[in-house]
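Every protein chain of the complex appears in place save one, which is left out.
Now for chain A:
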Amino acid sequence: MPAVATTRDGPDAPGGAGMSARRGRPRGTPLQRRQARTAWLLAVPFLLLFAAFTAGPVFASLFMSFTDMRSTDLRTPLNVELAGLDNYTQLFSDPLFRKVAVNTAIFVVVGVPLTMVLALAAAVGLNGIQRLRGFFRLGYYLPVVTSIVAVAVVWRFLLQPDTGPINQLLGVVGIDGPDWLGSTSLALPSLIVMAAWRNLGTLMVIFLAGLQTVPREMLEAAEVDGAGRWQRFRYVTLPLLRPTLLFGAVITGIGYLQFFEEPYVMTRGGPLNSTRSVSFYIYDHFGFGNYGYAAAASYVLFVAIVVLTALQFRLLRPKT
C-alpha cells in the first residue's frame, strides 16, 4: 500500500533535528559531506529492499488506479482498459466515500489533539513524581501492546447499553446512559475516546523522554525570575518540546488517517456507516474485487496523509 511509504519520512522526521542542516545544501563543509556519505551508506540496505520488493508494486498500483481492473481479471491482467481519471471522479461522486472521508477527518481532527493532550498530561504528571513512576508508565503503555481483539471485547462490555459499567455508573447519578455503539451520533466519539486511550501510551513515553531533555537550570532560572508553574510550562517547557510534539503529531496523524482496526472490531463500520473510515472503505472495495477503484482510493488517502504531514511540519516547526 502506498500509505506505508509515508511512515518513512527520511532521517529528519524524528525530532526534526536534521532540518536546519538541510537548508544549507548542496555543498557544506567536509564534515557535512562525510556525514552525508555515512547517511547514504546507512540507508543503502533499506533502499535496496525498497527497490526490490516495494517500488514495483507501488508504481504498479498507481498505474492500476487508472485502469478498470477487477478481481475477475486476475488471470488475464492484460485484458483491462485504461480508465483515465474515471476511478477518481467516481470516487468523489460516491456519497459513501464522502461520508467516510468526513468520518476520517473528524477522527483525525478530534482524535489527534485529544490523544496528544492526554499523553502530555500523563507525561508531565509522571515526570513530576519519583515513586511508582515505572508502575504508571507500564500501566499507560499496556493498552498499546494489548491485542485489539482483547481491547474490543473489554470496551464493548464497558459500553453495553443496559449492563455496561459505564451506563451503570451513569445510572447511579441518575443519568439514563445511551446505547453508545448503537447510536449514529455517539459511536464515532466512543471510538475516538477508545483510540485515544489505546494510543496515548506511545506518545506519553516519547513526551516523557522529551521532558527529560528540558534543562533544569532553565526552569530554575525562570522560577527565580518569578514564573509560576503554568508559566514555566507554557513559556519554557512547551517551546523546548516543540520538535517532540511535531514528531508525536505526525505519527499520530498518519496512524489516525488510516484508522481501521477500531471500527473493524467494534462496530463493523456501523451503525449506518457512521464509523466507517477511508481505510475500511478501501478494504471493502478490495474485498468486492474492485482493484482499480480501491487503488485510486488508496492514493487519495496517500495524498491526504502527505498534505496533513506537510501542514503539521509548517505549524509546528521549531521557530528559529
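We adopt the following convention: a residue touches a chain if its C-beta (ideal position, glycine included) is under 8 Å from a C-beta of that chain, and two chains touch if they have at least 3 such contacts; residues count from 1.
Keep in mind that, in the parts below, contacts and distances are computed from a predicted model.
Engineer: Out of "Cytochrome bc1 complex cytochrome c subunit", "Extracellular solute-binding protein", "Xylose transport system permease protein XylH" or "TonB-linked outer membrane protein, SusC/RagA family", which one is the UniProt protein name for the chain not included here?
Structural biologist: "Extracellular solute-binding protein"
Engineer: Looking beyond the chains shown, say which of A:Leu74, A:Ala150 or A:Leu238 touches the absent one.
Structural biologist: Missing-chain contact among the listed residues: A:Leu74.
Engineer: Given that one chain is not shown, which residue among A:Tyr88, A:Phe233, A:Tyr283 or A:Phe313 touches it?
Structural biologist: Of the candidates A:Tyr88, A:Phe233, A:Tyr283 or A:Phe313, A:Tyr283 is in touch with the missing chain.
Engineer: Where the complex has a chain not shown, which of A:Leu42, A:Ala60, A:Leu238 or A:Val307 is the residue touching it?
Structural biologist: From the options A:Leu42, A:Ala60, A:Leu238 or A:Val307, the contact with the absent chain belongs to A:Ala60.
Engineer: Which chain A residues touch the hidden chain?
Structural biologist: On the chain A side, contact with the omitted chain comes from 1, 3, 56-57, 59-61, 63-64, 67-82, 156, 160-161, 179, 182, 184, 258, 260, 268, 270-273, 279, 282-284, 286-291, 294-295.
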